[in-house]
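Of the protein chains in this complex, one is absent; all others appear in place.
After this line comes subunit A, so read on.
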Amino acid sequence: MIRIDSVTKRYPDGTVAVDRLSLEIPDRSITVLVGPSGCGKTTTLRMINRMVEPSEGSILLDGVDIQAQPVNTLRRSMGYVIQNAGLFQHRTIIDNIATVPRLLGWSKERSRARAAELMERVGLDSSLARRYPYQLSGGQQQRVGVARALAADPPVLLMDEPFSAVDPVVRKGLQDELLRIQEELGKTIVFVTHDIDEAIKLGTMVAVMRTGGKLAQFAPPAELLSAPADDFVEDFLGTDRGIRRLSFFPSGALKLESGPVVPVDADAKKLAARGSADVPYLLVTDLDGKPLGWGAPQDLTAGEIAVGQLLPYGRPFVHGKDSLRAALDGAVLSPTGWSVGVDGTGRVVGVVSQAVIAEAIRNAHAEGRTDDEAKAVR
């Protein structure tokens, strides 16, 4: 555990970057420091590996003051990932990744073997090993940065806005990759970002900091969304935090109806039978069970269902894997007000109305379902 104990950083000109900050960063989880620019989040991160020395207070790593060991020994035991990757442009990818193992005195072969292993782990093709950083895309460079930080298998990983400089699609990929790697490796990660959505997506715990280096709130993301400590945190979270909080509620509890689902080749009898249910619309699927669109029973003629005239079905959610947010989104997107639940292969499991989703939301609130199971839903 990293324990930040009443730490203050004051610069010679009197600026206070961090003001009596105390935080307990739990092991084997991602703790995100988030806040507007100038809130001291990067300074805090840099105090953990002593790139910045605190003016007051202390930082303990597993109960031992980080001042107790030589600074470079401390740093080599903590991976560090920075915005724009900060790769050594004059070294090949594999040698970039092998930097810390080499510093620790590993042989060249062992370091490179380890580096090759990490390239695979972060999803880099081995053909890139002998390339130079300029030959890689921004996203690939950032992966190299992560691999380099992990090279010596440090227990702690410090990440300073690592994904801020890449485009949103690549960023999402890198975030998912980080969560996957974290599931495998279980590092103690301290992650700095100014992006609250990134914080909520990645963080097990989120520390919201405000200008002047003060801690505004330290809580799991779901709690942050449901009970922001003050106006500042609420403002920082932005609008629709209620909707976003639904990301933490699993959709597995939703009861889907399979009645109003008909295949495109349904005969008149079947159409009549399904249409008689008290639903105004039927979901038409293709022969494989994948959704095609909604139609009113009276508009559907057996054997002659005009696929082009069906109403859009929005975006289906994967039942049990996606959250209530995805389910609600699907319902809001379709003019019918119904959401389509599918399985992992995209085949329709059943449909659910806004009313049922709303009830599930009420139930979830009542149960306060924000446990680990819900966390995995994201």
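The criterion applied here is as follows: a contact is a pair of C-beta atoms (placed from the backbone, for glycine too) under 8 Å apart; a residue touches a chain by one contact, two chains touch by 3 or more; residues count from 1.
Everything below uses one rule, namely that contacts and distances are computed from a predicted model.
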{"item": "Options \"Rod shape-determining protein MreD\", \"CoB--CoM heterodisulfide reductase subunit B\", \"ABC transporter permease\" or \"Thioredoxin family protein\": UniProt name of the undisplayed chain", "value": "\"ABC transporter permease\""}
{"item": "Touch with the omitted chain, as defined above, among A:Ile82, A:Leu237, A:Val279 or A:Ala326", "value": "A:Ile82"}
{"item": "Among A:Arg91, A:Arg121 or A:His365, the residue in touch with the chain that has been omitted", "value": "A:Arg91"}
{"item": "From A:Val7, A:Leu23 or A:Val100, residue that would touch the chain that is not displayed", "value": "A:Val100"}
{"item": "Sites on subunit A contacted by the missing partner chain, in the whole complex", "value": "49, 51, 71-76, 78, 80, 82-92, 99-100, 103, 132-135, 137, 145, 148, 158"}
